[in-house]
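Note that one protein chain of the assembly has been removed; the remaining protein chains are unaltered in position.
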Amino acid sequence: MSKGLDVPDPSSNKIRAAILGASGYVGAELVRMLSRHPNVEIVVLTAERRAGQPLAAVYPHLGDLGMPDLLKIDQVEWGGLDVDVVFCALPHGTTQLVVAGLLHATHHSLVDELVADNTEDAISALPKSVKVVDLSADFRLRDLEVYREWYGHAHQAKDLQKNAVYGLTEFSREAIAGALLIACPGCYPTTTLLPLVPLLEKALILPYDIIVDAKSGVSGAGRSEKEANLYAEVAEGMHPYGLGGHRHAPEIDQELSVAANEPVTISFTPHLAPMSRGILATTYVKLADGATARDLHAALVDRFESEAFIRVLDQGAVPATRHVRGSNFCQMNVFQDRVPGRAILVSATDNLIKGASGQAIQNMNVAFGFAETVGLEARPLFP
Amino acid sequence: MSKGLDVPDPSSNKIRAAILGASGYVGAELVRMLSRHPNVEIVVLTAERRAGQPLAAVYPHLGDLGMPDLLKIDQVEWGGLDVDVVFCALPHGTTQLVVAGLLHATHHSLVDELVADNTEDAISALPKSVKVVDLSADFRLRDLEVYREWYGHAHQAKDLQKNAVYGLTEFSREAIAGALLIACPGCYPTTTLLPLVPLLEKALILPYDIIVDAKSGVSGAGRSEKEANLYAEVAEGMHPYGLGGHRHAPEIDQELSVAANEPVTISFTPHLAPMSRGILATTYVKLADGATARDLHAALVDRFESEAFIRVLDQGAVPATRHVRGSNFCQMNVFQDRVPGRAILVSATDNLIKGASGQAIQNMNVAFGFAETVGLEARPLFP
Amino acid sequence: MSKGLDVPDPSSNKIRAAILGASGYVGAELVRMLSRHPNVEIVVLTAERRAGQPLAAVYPHLGDLGMPDLLKIDQVEWGGLDVDVVFCALPHGTTQLVVAGLLHATHHSLVDELVADNTEDAISALPKSVKVVDLSADFRLRDLEVYREWYGHAHQAKDLQKNAVYGLTEFSREAIAGALLIACPGCYPTTTLLPLVPLLEKALILPYDIIVDAKSGVSGAGRSEKEANLYAEVAEGMHPYGLGGHRHAPEIDQELSVAANEPVTISFTPHLAPMSRGILATTYVKLADGATARDLHAALVDRFESEAFIRVLDQGAVPATRHVRGSNFCQMNVFQDRVPGRAILVSATDNLIKGASGQAIQNMNVAFGFAETVGLEARPLFP
Partner (left out) sequence: MSKGLDVPDPSSNKIRAAILGASGYVGAELVRMLSRHPNVEIVVLTAERRAGQPLAAVYPHLGDLGMPDLLKIDQVEWGGLDVDVVFCALPHGTTQLVVAGLLHATHHSLVDELVADNTEDAISALPKSVKVVDLSADFRLRDLEVYREWYGHAHQAKDLQKNAVYGLTEFSREAIAGALLIACPGCYPTTTLLPLVPLLEKALILPYDIIVDAKSGVSGAGRSEKEANLYAEVAEGMHPYGLGGHRHAPEIDQELSVAANEPVTISFTPHLAPMSRGILATTYVKLADGATARDLHAALVDRFESEAFIRVLDQGAVPATRHVRGSNFCQMNVFQDRVPGRAILVSATDNLIKGASGQAIQNMNVAFGFAETVGLEARPLFP
């Protein structure tokens, strides 16, 4: 008997979730939030390098949640787990094979031949209704040539890619509700796209000369042991990176081009800021003929006023990452530039929540018919 | 018709709360947590200097909670508000008069003559069943001479003081349940007392030569505009303060003396650490004859195993402030010192939560018969 | 007998310096660096609010330099001090009257009538050769209407203004050498102008659509006791400020317009970053027809290769504030944008040194004929 969206298990009234990649920061945030979600039970946690350890050894702050110990992905015995949803918080590039494997047995028509050969038997026990919420970049780019260019290798799950839905929740609820595979946007694209898409759709700004100067906290680089992310390397300083070409730029272009109905190429420069969490995007745009910053503000208010997580601030109020930290909110506002014909958009999110795990849960809520805000009610933690 | 502990308003099933001093960090945390408490409705917020402003102007991260605008205390029209509980997050020294005023009309026998004259009419409309949860130092010291010595003036609400209950929840539930006025411990005493009290009660450590080296985040100093708390003065450095005599030491002595059943005088040295939140107490103790660090650990496990918010870590695991940040938890552990006959206690809390607003809500839950953990379920936010 | 540039006191071979406003961060940095300058002796320190205190009470890290105690400006007995140079590190708006007063007795033709009346007697003892190095904004704007617009009041020392030299050292040595009054650029303009001016002069970039996204450490706001600068308000977060109109923008416009030989209006958005020191400017420009990012890089290398404090990094290397902290260096580089026809300039300085006190000393060195790098040799302090 299948479980899932329409027929939740009456005995528990909960869907059953697996989190792949639970030892990263995004995985930890998924655990933290889903452990209190009234409609979710976490039944599997994987972490390749930390497999065999209890969660307390990896994340002491989550040590008392009664979670299962960490496994390697290939140690999971999917049969009998009755998993309804799989969250993939795996490194870019490795996800596509894992997801293909997960879905092969039940949706083999979607899985490429080659991949299928490698993955067939592993997980044939997965129920057909399982949904995958992916937090990597693997299924975000619809144009597989663009994928190849930026990630350096051919996509290995092309048919799956075609069926993935780009999960910027506020813009794609209908598709998300019916999706098998939801590709959650990156933290930079989420923060950048939220104010830009409605303004391009309404043609209130020009679709060129868009400049995004983004500032990210260090957790965006994950928990990997790199010299560049050491405390003494990061504290008390700032610098840009990925100059002239960051992997998130084509993802932003893709969505802006849809909104503008013409090809858009943005200038996008990320910066590393000495903070653990938070993304601030300062976006410089040119106003369409006749439009004012006030018009832009009104359009954003209008577009987002019924959204639970989007806060278009009152005119003059300034978004700040510390005012969304620990929450699924996005703050935004519009300012008239001193240069005539220009406006400045400012948007802020918590990169680990609205930029990753929170939006993933929001998408899960949509996909399984729960209230969209369930499990995501936490207010920002300040100071 | 009166409301309160035993007779909650059936129409709302919520008690009605006033928060005095809502513009400080502790006040803001009370708002943040109580706004999601299923049994509480916030009906009054006061803030002297910011009176007249919406909460969004003072705390943008709480701007969308639908809270009442800020008032001065003497602008509050208590009649008709049907307040059940008043949280006082006011500066030390000013609280005693305010609380005396609040309680005078209904409990005048407890309020000193002099104070009564000043406050009589102001709040006669407060229901008799109102309870006061005070977060200042004003009612923590039972010995009024000690109060005078450390605060530089005679206590002005002596009769009230006698009826105040020292609200370190884990040790005083019965008294808190019946209290009119709960004096919540300071952040340093909370963090220090939690591991020490059971060990002294069981005579596992000696009641002298106890040395507490405590490290606090900057929010412990409040939101006041002082040069010493500027970012550029605090970041990337450490220093002790209050050397040889900090106001929290006699509060700690008071409770330790009860536990040891003899006078205890600790050495207590606080330090300012470059972080917004968190208290870490490293406490150096001498073992009682025959006792081992392992015995101490066992005693703490035994004492706290049924406590929801106290986490005695497995032997060898190290408490850290970042693993309790944003939560009402206290982590603690015991370590054998390299010097024979000595042990080291380490305890960590979030100074604004278990050290202030969280414990206040915990006390309110006890006082009104709610489940003790309601509204305090949030897990630590890391990183 | 006069002292100064041409006739240094042979007994000491040192010029004699007064620092007005020594209790601010910029003043402290002037003390720190000038105290080791082989050609300078500090003879007066003023600080209005901290007058009467020893420097150790205000800046413990400078407590052993044998400096004079702090005075109010009007307590200084200029006669007999034989001051050669006065550094003004005073708040914007108050400086012009002080400087006018300082210079009136000796250069009264330059001082406006009204001001003269107020200041005449105070400092008639100042030698004629005294030079003023001003670090405020008071004398930076040549167009007094622009000054009035941004600072809210008419300039009060108009004749002096006409004689002030804008002291971005690398571009104005000759004028600085002969100047009576040197107006040191602000930290934002210094960091922004250094890469832009040569590129506009050579017409390698277009003089419009220039967007400067700047990030500053908190010390740029001075040591004033403001809620917005508290540790707990600043740490672990980012936000922009001065949106659509910051006082430094017209100062930048002024110098860029000279370089471009036509009016330039930039878009300029400063951000507060959680760090004590440092300014990072990310500047988005359009390439002139036929120009490439490589051309821009070559032009900067060519322009600055003989400059002691300007470091045009090798292609691909990224400037970072932490790599100039504690030094008078400016790091810069040019990057090809992913959008054709665009380039990105990145420049970094220590706002308190090259952006303030260091450049002031550099200007003093030029003005008095010392080697330009004397006293400024310190390498960056990292980590």
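Observations, loosely collected:
By written order: A, B and C. Residues from 1 in each chain.
Assume a contact is a pair of C-beta atoms (placed from the backbone, for glycine too) under 8 Å apart; a residue touches a chain by one contact, two chains touch by 3 or more.
Everything quoted here is computed from the prediction, not taken from an experiment.
From the options B:Val86, B:Ala100, B:Ala137 or B:Ala249, the residue with contact to the chain not on display is B:Ala249. Only one residue from B:Glu236, B:Glu262, B:Asp302 or B:Glu377 touches the chain missing from this view: B:Glu236. When the missing chain is restored to the complex, the residue among A:Val146, A:Ala203, A:Ala235 or A:Ala298 that touches it is A:Ala235.
Remark: the residues of subunit B touching the chain excluded from display are 209, 211, 213, 215, 217, 232-233, 235-241, 243-245, 249, 265-269, 271, 273-278, 280, 282, 284, 318-323, 325, 335-339, 342, 344, 346, 348, 383. Interface residues of subunit C with the unshown chain, by the touch rule above, are 25, 28, 32, 35-36, 56, 59-65, 219, 235-236, 276-277, 311, 313-314, 317, 320, 322-327, 331, 377-383. Although one chain is not displayed, subunit A still touches it through residues 25, 217-219, 223, 225-227, 229-236, 274-276.
We adopt the following convention: only the chains that are shown with their structure count from here on.
Rounded to whole angstrom, the centroid-to-centroid distance between subunit A and subunit C, based on C-alpha atoms, equals 43 Å.
For the pair subunit B and subunit C, the distance between mean C-alpha positions equals 47 Å.
For subunit B, residues that reach two or more other chains under the stated contact definition are 25, 219, 235-236, 276.
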